[in-house]
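Rather than the whole complex, this shows some of its chains in their spots.
We call the chains A and B, going by the order they appear; numbering starts again at 1 in every chain.
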Amino acid sequence: MTSSTATLLISCPDQKGLVAKIANFIYSNGGNIIHADQHTDFAAGLFLTRLEWQLDGFNLPRELIGPAFNAIAQPLQAEWQLHFSDTIPRIAIWVSQQDHCLLDLLWRQRAKEFSAEIPLIISNHPNLQEISEQFGADFKHVPITKETKAEQEAKQLELLHHYNIDLVILAKYMQVISSEFISQFPKIINIHHSFLPAFVGAKPYHKAHERGVKIIGATAHYVTPELDAGPIIEQDVARVSHRDSVADLIRKGKDLERVVLARAVRLHLRHQVLVYSNRTVVFA
Amino acid sequence: MTSSTATLLISCPDQKGLVAKIANFIYSNGGNIIHADQHTDFAAGLFLTRLEWQLDGFNLPRELIGPAFNAIAQPLQAEWQLHFSDTIPRIAIWVSQQDHCLLDLLWRQRAKEFSAEIPLIISNHPNLQEISEQFGADFKHVPITKETKAEQEAKQLELLHHYNIDLVILAKYMQVISSEFISQFPKIINIHHSFLPAFVGAKPYHKAHERGVKIIGATAHYVTPELDAGPIIEQDVARVSHRDSVADLIRKGKDLERVVLARAVRLHLRHQVLVYSNRTVVFA
């Protein structure tokens, strides 16, 4: 299983023969499929699939796979993405003052739980510089005020380009990202510290305590212009009781936040997530 | 443990010596405490406790326990309730067309999972009559329209009085109860088929599917005039995925609804739930 692989993510209107046609494309070129997942949303009439095959022994050179598959995809009106497992994506993690998600992601990357580089940490506070640098990432302090937001987002965007970043992870960044920014850099995963759609926005643990819920949650989602309303990738929950103060919810929530975020990031990096209609298909 | 017990539920402003004073009251009268639970909400300055002791060997006759304890409670500004384990509460279950919660509660009562009688089932539809009667409960069909609501609620209230009912369980009753009714009969537990406060109101599974959540929930709560906003007694959740249609959410949700409702009812009947500030303390 150490050979490099190619992965196709495809969505198209449902019709007969899709599995056969796509599998034939890979087989006829000598590919060995190691994962094949399908989902049909019958209500939407949509077929979604993910195929991963070994490049070892595949007859098409990499640069021709896309064009060749496009000839099949076009008559099917398919949207598709092609990824190679040995292309290592580059991540920027954005943080505020809390370190738990940052440390967790840096540790998992070092432990090879996901295949990515993390060359850049951006924060609106200076205090996580040391930990960033211990893991070999550059740390950029970009303070934000209401007045400087547009200007600072321009600076952030420039950093992303300079570091050649593929994915931004908001690891408790605690700032709203503007629609303008998202339109220019849409690959952003956020961790929200509630079981969305409950407790959208600020201070969800305070709201959860006030409401007296018996279970708290965390939600990892792609960022869209509407606050905390993007496609959900992963969620998880933990039991709480009347004994738990807001501080206890925050403490318990940290354990949720870091595992939920890490699972979402891993799924994304392995190209196991397809988005449609503001929802995700997760081939896990 | 087969001896009858008395249970005191107490809430009062926090102050020194509360545990000692209350425990002394029971000990000095010869009582053997078998359960003692406390909770202090430091933010609210409130002390809440539940004490259960064996009546066997207790020196005070039942009718004097309340008055005697009141002499202690008054200077503490305490609110309190006194319950005896051999007083069997009488339940009316209100249903609509779905049978899963009803059957589950009837089965648990027969299996002695909780100590209560269920003499009365009320429904706005006729179809659950047979199952009600198989378990020995009277079934009353009280159809409701917008126009007849006030009049029918009067009829429902009359039935509750006639059957000497202590607790109403809305076991997927699917109708909003009026504030007027609640003010006249406030002991009502409802099961809501979502992880409140997400998806308040009608069709929560449709909303959950539309939002693309990865986890669904159910919530048992006391009914208050504001819809689905009463004190939460119990919640639980289940994983779902993109493979689950709305029908699958409904099916999976049924398993949640019946256990969450049953747990809440059992906690209530054992006097393990204290309400304050629209929240519950659950001594479980």
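Criterion: a residue touches a chain if its C-beta (ideal position, glycine included) is under 8 Å from a C-beta of that chain, and two chains touch if they have at least 3 such contacts.
None of these values were measured; they are calculated from a predicted model.
Shown here are 2 copies of a single protein sequence; counted across the entire complex in this file, the number of copies is 4.
Basically, only the chains that are shown with their structure count from here on.
Spacing of subunit A relative to subunit B, judged by their CA centroids, is 41 angstrom. By the touch criterion given at the top, residues 39, 41-43, 195-199, 211-215, 217, 231-237, 241-243, 245, 277-282 of subunit A touch subunit B in their complex.
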